[in-house]
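A single protein chain has been omitted; all remaining protein chains appear in their positions.
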Amino acid sequence: MSSESLVLGTSAALFAIGGAGALLHRHPVSMLMAIEIMLNAANLVIVLAARVYGSADAESAALVVLVLAAAEAVIGLALALALFRRRPAPDVDQAAELRG
Amino acid sequence: MDNLFVPLLIGCLVAIASAVGVILARRPVYAAAYLLLHSLSLAALYAILSAAMVAIGQVIIYSGAIVVLFLFVVTLLPTGGAELRPIGGRIAAACVGAGAVIVALAASLTIGAIPLAPATPGDMSVAAVGHSLFSTLLVAFELTAPLLLVAVVGAVVIWRRHEPRPRTVQPVKVSEPRRLVLHQ
Partner (left out) sequence: MMPVLAWAWVFTLPGLVLTALGIPGQRKHAGYASLAGPVVLLIVAVVGLLQGGSYTVVFPNWLPFLPDGAYEALADTLSALMLTILGFVATLVYIYSLGYMADDPSRRRFFVFLDLFVATMGLLVLAGNLAVLLIGWTGVGISSFLLISFWRDKPGTLGAGLQALAANAVGDGALLLAASTVPNGCGTLVTLSTPQCTTGLGGAEFVALLLFVAAAAKSAQGPLYFWLPNAMAGPTPISALIHAATMVAAGVYLLVRTYALLALAPQVSLWIAIVGVATVIGASLAALFQSNFKKGIAFSTVAQLGYMFAAAGVGASFAGLFHLFTHASFKALLFLAAGVVIHGAAGHEELSDLRGLGRFFPFSRWGFVIGSFALFGTPLVTAGSFSKDDVVESVIAAQPVLGWLLVLSVMLTGAYIGRLFAIVYLARARDSHAVHHDASAERPMNWSLVPLMIGSIVLGWAGYWLAPALAGPLGSVQTPPPPITPVGLLAFGLGLIGFVAAAWYVLRPQVVLPVTMTSYRPDRWVRSIAAGGYVVAGGVSRVQTGLLAMYAFGTLLAIAVILLIRVSLVR
């Protein structure tokens, strides 16, 4: 197996692990952490592409994705805090107001 | 790039193991700690792949700010012990979902030829990154500034909607928010 396939396989595995975590957890912050893993998996592929094609543009794109991850984490955590502030045990299943 | 195989293998194994730790940890605080390890291992991977700027960014921005933010929020949303256990349906859905994604991604990887990296990488130094940020990716780079601004403002707005109203002597009469009425 070449190094490139190794990194690609790792990224795929990380994406799947993150997806499983997003489905498993009921605590909102744990769910958001699993989503962050998925984001990092995608970023890993971008950095690998930068290395393979020797392009600094792709590396800068990975940097922009990092900033995006920061913004997303901020909003996600603000939403989680706003929704679950006063509940004793935060459970994402209780935020089912879109039902119907 | 094959002389990098062993370091990459170590880095990948640590990344996968810490990711599994994140999703299997019973307490959110432990999960956050595993997330910190995960992001640091990714920074190591980026450094091995000659992306110095992104590696430093990962350490400073991701591990240094985002994971710390997660830790703070975890302390603000205490569970009073372990997290609620996932019900059986969720475990099944997680396995099926993750399995489907893995299978699909593996299948996609077989159809394209994965190009091999050159032995010595192209110019991926910090200077090159800066050059491309200000020329090719200028619009994206400039747009990240309002993106972060919107994120900060949005977080404040979302938070203030749920702030408890200050108690005055007389309760202030709050008017009914305007409802969207579709008469036909």
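Order as written gives the chain letters A and B; numbering starts at 1 within each chain.
We adopt the following convention: contacts are C-beta pairs under 8 Å (C-beta built on N, C-alpha and C of every residue); 3 or more make two chains touch, one makes a residue touch a chain.
These numbers were taken from a predicted model, which means no experiment stands behind them.
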- Query: Touching the left-out chain: which of B:19, B:40, B:101 or B:129?
  - Reply: B:101
- Residue ranges of subunit A at the interface with the undisplayed chain: 19, 22-23, 31, 92-93, 95-100
- Item | Hidden partner interface residues of subunit B, rising order | 90, 93, 96-98, 100-101, 103-105, 107-108, 110-111, 180-184
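By our rule, only the chains that are shown with their structure count from here on.
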- Query: Taking the complex as given, what residues does subunit A use to touch subunit B?
  - Reply: 2-10, 12-21, 23-30, 32-34, 36-37, 40, 43-44, 47-48, 50-57, 59-64, 66-75, 77-82, 84-85, 88-91
- Query: Touching subunit A in the complex: which residues of subunit B?
  - Reply: 1-2, 4-5, 8-9, 12, 15-16, 19-20, 22-23, 25, 28, 31-32, 35, 38-39, 42, 45-46, 49-51, 53-54, 57-58, 61-62, 65-66, 69-70, 73-74, 76-77, 79-80, 83-84, 86, 90-91, 93-95, 97-99, 101-102, 105-106, 109, 114-118, 121-125, 128-129, 131-133, 136-137, 140-141, 144, 147-148, 150-152, 154-156, 158-159, 161-162
